[in-house]
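Would you mind keeping the following structure in view while I ask a few things?
The other protein chains are all here in position, but one chain of the complex has been omitted.
Letters are used for the chains, namely A, B and C, taken in the order the chains are written, and counting of residues starts over at 1 for each.
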C-alpha cells in the first residue's frame, strides 16, 4: 500500500534469481566476465545499434557520467527546471562535469517547450568567451510529471539541439514506463529520434540497483570507462550488476513490469480524477499521478494506511502517487474508494 | 581453484540470504529505513565508538570519499607508493578531493617507514603557499603486500601524522584479514591507534558490493552525506547495502571468513616458501602470498588449471596468490604439490 | 568618445606613476614586500576593520576566489539573474568552487527582491541531502543595471541571508561608483550592513588590472592564500598590483574618479531621458545609463563617432552607455545634442 515512491518496491523475484545464479559462477573481476559482456551485447541488440554500454548502480551516477561525457566544464546543460539532474542530485552533474551549468527551460507538465528551448539557445552567446557554452540538451522520459514524450516530440527538441551543435541526453530512470506508453521500439524512442546517450533505468522497475549508460554516439564513449572507474562506479564484482540487468531484460520482464505499474497508475488517475473536487495536475501517462484532492480525502487515504506524498510539503493538498511493478490493482481501487467516501457526491 | 584475486569469490550464502530477507520488507528509500539505521548502529557498536557510518558499494568510493572529507583540494595525502589509492583507482582521490596530490612514502613490504614519513613531512613546506599542504596519512591494512600493521605500528605512524596536524585514513579493503591476524579488537586496530576515518571492506570477503566509511573524528563526518549523494553513491534502495553488511557481520561471519582465507594463504605460503628455488617476497600475514618460483613450477601450476597472477607481467616469475573465504584448503595443498613436482629436490 | 565600456578607459596618470615608483624599488617576490603589506593595511584601515586583503588582477578572479572561500562544492550561490558572476564569467564560480550552483533571484533594475530571496530560500531544501545547499548570497553594487543598493537595502538582504546561515558576498567591480552615490563610508556599505567578503574593484575606475578581495569574516580568510596561489593569481611581482592600489587610493583618487564618472552618466541620463520618444530603463545612479531611443537618434550618435553598446544586439534600440573617469563632460553633452537633433521636438 505504498504509493509514495517506486523506490520502495522490492526487487522482482526473477531479478533475485538471476543474482543468485550469477553467484554460483565466480568469474574475473571488474567486468571482464562473460555475463557482463553478454548483457552489454544484449542491450545493444535491444536498441538495434552498435551501442556502447556501461553498467552502474545508481541513476545519479548514470546521469552524471553521461553528462560529463557530453559536456565540457564550461558547458551548459539545458533541462526542465523540475528535472532530477537539476533538483535532486545535490549537484552531481556539476561535480562530474567539472563545473558545468544547468539551465532550466520551461514547459508544461515536465516537458520542455520547443519555443522556450529555441529562445534560450538564441540568447546563449555560443562562441563568446564570456559565457558558458551550450553543450547538452537533457530530456527526461517518462518526465518528472509522469507524462511521456512521444518520439516525434523528442525528435523535434533533438533537432533544435542538433542545429545548435548540442548533444542530447535522455534520463530514462523510468524509460520502461515511457516506452510501454509510447508503444514504440527502444530505438525509436532514443537514437532514431536524435538521442545520443541514455540513462537506462532498472532500479525503480524491479531491480536492486542497476542502470545502464547506453551510448549511441561513439564519440561520447571514449572517456566513459575511465570516468566510471575514477568515480568509484566500476564494481570489482561487476557481474552482480550484469545479473540484475540479465534478469530484468529476460523475456521482456522489464516491459511487463512497467505495463503493470502504468496500469495501476491509470486506475488511480481515472478514479481520483473523476472525483468531485479533485483535479489531475498532469495527464497520467506513465506510473505517476499528480492530483489535487480535498483535504478530507487525503486525510482518509492516509488514515487507511496508504503511504502517499504531499508534493508541496506538509499541509498541502497536491498528491504525488507512484505505482510500481509491485503495486496491487485492488489497493489502487481501494484507495480511490477511500477518497470517494470523503468527497461531496457529484451533481449535488 | 582461482587464486588470482579475492574479487572472484562469490558472495557468502548468508549474505545472499540477508539480501533476500531485506527484499521481503519494502521500506523508505535513500537510507531512511530501519535496516540501514540498525546496521549503522551495529557497526558503531562494533567499534565501541559513536562513529558515523556511510555505506557505499565500492572500495574506491569509500576511499575517495574518506579522503575528500579529510583533505582540501590543495592537500597532500601521504601513502605507500604501492597503495591502491595511488596505483589502482584511476585518480579517484584526485577527482573527489578536487585535485589533491598523493605522495608516495617508501617502506618495506607495503608498510610505510616511519623515518621516511618524518622526512617527507619535514620537507613538505607546511604553511608555505607555494606548496600543496600536508593533510592526510593513508595507511592500508592488510597492506598491498599481504602484510599487516600491528596496532603499535599504526599508532607510531599516526602519532607522527598527528604531530604534523594530518588526519589518518585507513584503507581497510581487507580489514578483516588484518584484524584476525592482529588478534585485537576493531577499536584497537583503528581509532585507539589514531585512525580518524576507515574504509571498512566487505566486498572482497564475502559480500557482493558493500563497504562502510566509518568516521571516528566527528569533524570529518559533516560533509560526507552530501559528498556521497553528489557522487551518485547514495542508493535509492540503500537497504540492499545494509542487508549485505547485516549478513556479513552477524555472528562474526566476517571474521570467520577472513580466518579461513588467511589460513589457506598460510598453507600456500608455508608450502611454496619451503620449496627449493622458491622464496617468499613478503611475510604471509593476511590472505595474499607473493612468491618467486622457478618458471617450471609456475608452468605446472598453470597447466593444472590454477588461476594465478604473474605480478610483473607475462613471462615473469613472481606470483601473487590470493586466498578468499571460498578457497579450499585441498586446492591450496594440491597447488603446492604441483609446484613441488617441478622443482629440484632439496639437498641435492 | 567611447561610452561602450569603462574597460576602454586608460589607467590614471597617478596610478601609472605609482607603478613607475614601485619599479625603482626591487623587493622580495610573491607579496613578501613592504609595499604589498602597506597596501593591505591601508585597505583594512579604509574599511575600519581588521580585514584580510588579497590582491588579484581581475574581477573574475576576485569573485570566483571569494565565492570558493564561502561556498562548498555542493553549495548554492543566490544572485541576480543578470549578475556578472552568472552571466559573464564563463563558469568561473563553478570552476573555483568545484561545482556549486548559481541560482538566479529576480528583482527590478538589477537588485534582488527580498521577497523573492525569502521564497527561494524557503524552498531550497536546506539540510536535505538530495539538494544543493544554500550557502552564499552574492550582491553586486553598483548593479549591472547601473543602480545602487543603499546600506539599508543591503542590510535587509544580508539579514535574510544570515537567518538562513548564508555568507554574503559583494561584487564591487564598481564599488567606488556605488559608494559615492550612497554617500556613506566603505564600512557602512559593507560589513556594517552584513557583507562578509568583498570584491573591491580598481580596474574599471582608473587602474590597469587590480582588484582586492577584502575579507571581513575571519573564517573565510583561511583558505584564500592557497586558493589564490593554486589558481595562478599570486603574482611573483605582486608589488605591481600593490602599486596600482596605492596610487588609486592615495588622497581619495578612487572616489574622485568615481564621482567624475557618475556625474557624466548623470548628464547623459538626464539629457537622453528627457528627449521625446526616449525612456530611461533604470534610474541612473552610478556610471551606467540604460535608455531606449529612437533608431534615428542612435544612428546619429553612431555616425557622429560615439562608441555605444546596443544592449540587446545589433538592430535593437536599447543602449547601454558607460561613463568612465576619463569620459568628458562635453562629449556627453554633444552626444545628447546629437540625439536631440533626430527626435521629434517635444510637445508636438
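Assume a contact is a pair of C-beta atoms (placed from the backbone, for glycine too) under 8 Å apart; a residue touches a chain by one contact, two chains touch by 3 or more.
Worth saying up front: this structure is predicted, and the values here are computed from it rather than measured.
Chemist: Checking the contacts here: which visible chains does the omitted one touch?
Modeler: The omitted chain makes contact with A, B, C across the full complex.
Chemist: Looking at the whole complex, which of A:52, A:169, A:227 or A:320 touches the chain that is not displayed?
Modeler: A:227
Chemist: Pick from B:94, B:144, B:246 or B:285: which residue touches the chain that isn't shown?
Modeler: B:94
Chemist: Among B:14, B:49, B:131 or B:162, which residue is in touch with the absent chain?
Modeler: Within the whole complex, the residue contacting the unshown chain is B:131.
Chemist: Any idea which of B:35, B:65, B:102 or B:268 touches the chain not displayed?
Modeler: Candidates B:35, B:65, B:102 or B:268; residue touching the omitted chain: B:102.
Chemist: Give me the chain B residues in contact with the hidden chain, please.
Modeler: Looking at chain B, the ones touching the missing chain are residues 73-74, 87-91, 94-95, 97-102, 129-133.
Chemist: Touching the hidden chain in the full complex, which residues of chain A are there? Just list them.
Modeler: Looking at chain A, the ones touching the missing chain are residues 30, 72-74, 98, 129-130, 133, 223, 225-230, 234.
Chemist: On chain C, where is the contact patch with the chain that was removed from view?
Modeler: Its contact residues with the unshown chain are 2, 4-5, 7-11, 16, 19-20, 23-24, 26-30, 56-65, 89-92, 95, 203-204, 208-209, 226, 229-237, 240, 326.
FYI, only the chains that are shown with their structure count from here on.
Chemist: Measuring centre to centre, with centres taken as mean CA positions, what chain is farthest from chain C?
Modeler: Max centre-to-centre separation from chain C belongs to B.
Chemist: When the C-alpha atoms of chain B and chain C are each averaged to a single point, how far apart are the two points in Å?
Modeler: Comparing mean C-alpha positions, chain C is 52 Å from chain B.
Chemist: Can you work out the whole-Å distance between the CA centroids of chain A and chain B?
Modeler: Whole-Å distance between the two chain centres: 35.
Chemist: Scan chain B for residues touching two or more other chains and write them down.
Modeler: Residues 30, 226, 229-230, 234 of chain B touch two or more partner chains.
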